[in-house]
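Here the complex is missing one protein chain, while the rest keep their positions.
By letter and in written order, the chains are A, B and C; residue numbering begins at 1 in each of them.
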Amino acid sequence: MRHKIKASIIGATGYTGLELIRFLAAHPRVEIVHLTSRQHKDEAIGAVFPHLSHMKARITDADHKTAARDSDVVFLALPHKAAQDVVADLHGTVKLIDLSADYRLDDPASYEKYYEAHKHPGLLKEVVYGLPEIVDHEKIAAAQTVANPGCFALLAQLLLHPFKGQIKHADIFAVTGSSGAGKAPTEGTHHPVRNHNIKSYSVNTHRHIPEIVRGAGISEAQLNFVPSSGPFTRGIFAQAFITLASPSSLSFSAGEAAYAPAPFVRAMDTVALANVMGSNFADLSFKMGTDGRILAQGVIDNLVKGAAGTAVQNMNLMFGLPETEGLMALSPLYP
Amino acid sequence: MRHKIKASIIGATGYTGLELIRFLAAHPRVEIVHLTSRQHKDEAIGAVFPHLSHMKARITDADHKTAARDSDVVFLALPHKAAQDVVADLHGTVKLIDLSADYRLDDPASYEKYYEAHKHPGLLKEVVYGLPEIVDHEKIAAAQTVANPGCFALLAQLLLHPFKGQIKHADIFAVTGSSGAGKAPTEGTHHPVRNHNIKSYSVNTHRHIPEIVRGAGISEAQLNFVPSSGPFTRGIFAQAFITLASPSSLSFSAGEAAYAPAPFVRAMDTVALANVMGSNFADLSFKMGTDGRILAQGVIDNLVKGAAGTAVQNMNLMFGLPETEGLMALSPLYP
Amino acid sequence: MRHKIKASIIGATGYTGLELIRFLAAHPRVEIVHLTSRQHKDEAIGAVFPHLSHMKARITDADHKTAARDSDVVFLALPHKAAQDVVADLHGTVKLIDLSADYRLDDPASYEKYYEAHKHPGLLKEVVYGLPEIVDHEKIAAAQTVANPGCFALLAQLLLHPFKGQIKHADIFAVTGSSGAGKAPTEGTHHPVRNHNIKSYSVNTHRHIPEIVRGAGISEAQLNFVPSSGPFTRGIFAQAFITLASPSSLSFSAGEAAYAPAPFVRAMDTVALANVMGSNFADLSFKMGTDGRILAQGVIDNLVKGAAGTAVQNMNLMFGLPETEGLMALSPLYP
Partner (left out) sequence: MRHKIKASIIGATGYTGLELIRFLAAHPRVEIVHLTSRQHKDEAIGAVFPHLSHMKARITDADHKTAARDSDVVFLALPHKAAQDVVADLHGTVKLIDLSADYRLDDPASYEKYYEAHKHPGLLKEVVYGLPEIVDHEKIAAAQTVANPGCFALLAQLLLHPFKGQIKHADIFAVTGSSGAGKAPTEGTHHPVRNHNIKSYSVNTHRHIPEIVRGAGISEAQLNFVPSSGPFTRGIFAQAFITLASPSSLSFSAGEAAYAPAPFVRAMDTVALANVMGSNFADLSFKMGTDGRILAQGVIDNLVKGAAGTAVQNMNLMFGLPETEGLMALSPLYP
């Protein structure tokens, strides 16, 4: 039997870390080494997350350099901003996959506009953006550090990418489940408020916008992005009307064709949120609307394709494994 | 004490009939006379709907002519197509409010395109479309028969109406709760399928389209209408991007201004589905997007503002009562 | 027209205060005078609760003595413990209805055991426990201050009361919606945690136990009380197996008979949570089980029959109005 990849997770006790544990524990080529969290150090994983009570792993406060030294790959599941220094410390010493927003953008000015001044602006261009359905696999395979896409940004780019270079304008509506807000209770995730409700927020100001426009090759002025919070736990349902520079009745078929070789993109007549739950699939559909507009719709599980699943997919590419290794066996939980 | 309005409901045991009962029973100026249903004749209302067990009313199979003879106003809560003959029989003999789709359109060709050939095409133009926020109250007040708007159609028109005459194109996304599908179980309302799910249906073919385009003064080619089913019981959350012929930075304020005197329209910074539950309110918001597009968003309770509440509002107008009579006391159930 | 009752709510911006507003605003014999809250003083009610944007009322920080001076009745919707001094200040000067737990028990030792030492133990016996289905209406009518029952405690007592004096032992399971935890987000009401979940808490230690055992005439050793949190916003579904000292096959009919004259108790073959939503009804059913045990089941809306609705019912009794005044018109919101 071949050597297993030694993997550690820094910040293992948020929802993203949790999903990484689920996928890495089921991955036939991975062995988990360190699970770290300052808040829960020295606790059994089952004490933090009772649904994992059958696992023996413990949380430690091992520092990131120790984790890196003992590992082949380190996943950073830290809050935004907290990953800036850690990446700077570890970049080049171990394969790194950063699930925070800290290195997703390559332009320091753009980062500063949507977040704050970056502490290591020079590093931004050295980190590879890991959206395997759009970025060259060779580039990801050769990366020292990969920045994992934002959940909204990933799905929005999948909707727009087939039309790159032809887009005049795009209006995107996207509804997300409550798990997207993370593990800490907030007013917006208070059950009496969230249950049986939909409302928009951060219209045209959401932090995923610079990722989307860069990926789609458009300017901010060519996009309207309207995120909403929905009454479900997991998933994003996104729909866009895309106006092309020169619409043609055939252009919409470009959508389905674009992803033919991508194992986790499924072309559907009609997408349904429930069809991807717990899995790494992105289901997409493209239809011709009136006025030459293309209706693009898509669904993902925000914690999987929108976070941990794509991270594992990136890891597979970085280690020369089949892209699907350890991901296909966890098919959608339906109903 | 003044004379009470004698009201009957034909087809009282569907969800629309049910909401009419809730509002009419609470209306200080109404007395319910007949509640009819072939399926449940001679049953106590509480036997059909246990949540109404405290009411003494019984369901009968009184025919519509008897109901009309004994009443000042008759509400038709019948399935589509079933109301065609009943309206033809009763029109002019009693005040009629038809909640089916049978007389919402005034053009027989349009009705035939989206439904089937109408049995009484000549009557279509005699029935008044009862959307009190848009139609002249005098017209509704003088009507013999009022056609109550479709739920999606009502909200879509509220979003578009302020811009009537200036609209170049509109893209509308609308998510509806499961109660919109009525009382009979179907595959799309099967709980394991509907719970934790969103999916679109009838894209650009939904039967409410002709109502919307007529109300907004646009053609079908100027509209994309994408209805979706959402994981909640009541309510519609709709959002539209509206492209105006000559966009100006001020045009969006027209939205809020348009409904200043309408007691059931509330201008909000951000609308939220949960804020209207069980009430006759339509909450609307209008924002300026990129490329001169206007983002219009709105929420209603599909069974109230989208059906029974507007029907009672129409009744109030037809009997010279204040528009809000018997409706304001039932404020939204939150949380 | 007769004089309207002037009513104020101290602590108007929690979920209980909110429901009081909904019912008092719809009550034909009530005029709201003061709505107070330190946290939200000088805000319009619609700024705190957008679903009430149509109301003109403002929140103030009027102190309780001012509120009392201007009012015929004052409702206290304060957190537990905060009501102790306010009741002590106002008792005897105005009709008071306290929705907190502070004066529900009459025995200071019992209060101290489940809460903490009471600051005004002498007052406990002067306050009347306001559970109108069980307590003599004359007693409530004559009260200066009424303590409104706890939500679990109210429903549990309705299940047990018909068998008072004959109960050997009772095991009660009760599942509550998330609104029972109040307006502040907590870990247990975090949507990703609460949605699609049930779990128990405070088994045999819940603070409503002393109310239940006092009302049922049993000791703590004769009760098992297992509260659970359920994946819905409103409502309590409770079921009990009751072992009688001398079971007889007819004893269970005592359940239905017990509440024959109570307008808000409905005897049902099978109770369903959805049947009482938003209303003041308590639906109950009683069946004979094996081993002589009685199966008693019941449902209420925790915020209405379990709080604000019963409070208004108590107010009606205190002012000589029909018990149902202003309550019957708000029938259950179904579906």
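To be clear about the criterion, contacts are C-beta pairs under 8 Å (C-beta built on N, C-alpha and C of every residue); 3 or more make two chains touch, one makes a residue touch a chain.
These numbers were taken from a predicted model, which means no experiment stands behind them.
Although one chain is not drawn, the whole complex shows that of A:92, A:322 or A:335 it is A:335 that touches it. Across B:166, B:195 or B:324, the single residue that touches the chain missing here is B:195. By the touch definition given at the top, chain C reaches the unshown chain through residues 169, 171, 173, 175, 192-193, 195-201, 203-204, 220-224, 226, 228, 230-235, 237, 239, 241, 270-274, 277, 287, 289-291, 293, 295, 297, 299, 335. Contact between chain B and the unshown chain involves residues 15, 177-179, 183-187, 189-192, 194-196, 232-233.
Interface with the hidden chain, as seen from chain A, comprises residues 15, 18, 22, 25-26, 49-55, 179, 196, 233-234, 263, 266, 268, 272, 274-279, 281, 283, 328-335.
Just so it is clear, only the chains that are shown with their structure count from here on.
With centres computed from Cα atoms alone, the innermost chain of the structure is B.
Per-chain Cα centroids separate chain A from chain C by 46 Å.
Mean C-alpha position of chain A lies 40 Å from that of chain B.
The mean-CA centres of chain B and chain C are about 36 angstrom from one another, to the nearest whole unit. Contacts with at least two other chains are made by residues 196, 233-234, 272, 274, 277, 335 of chain B.
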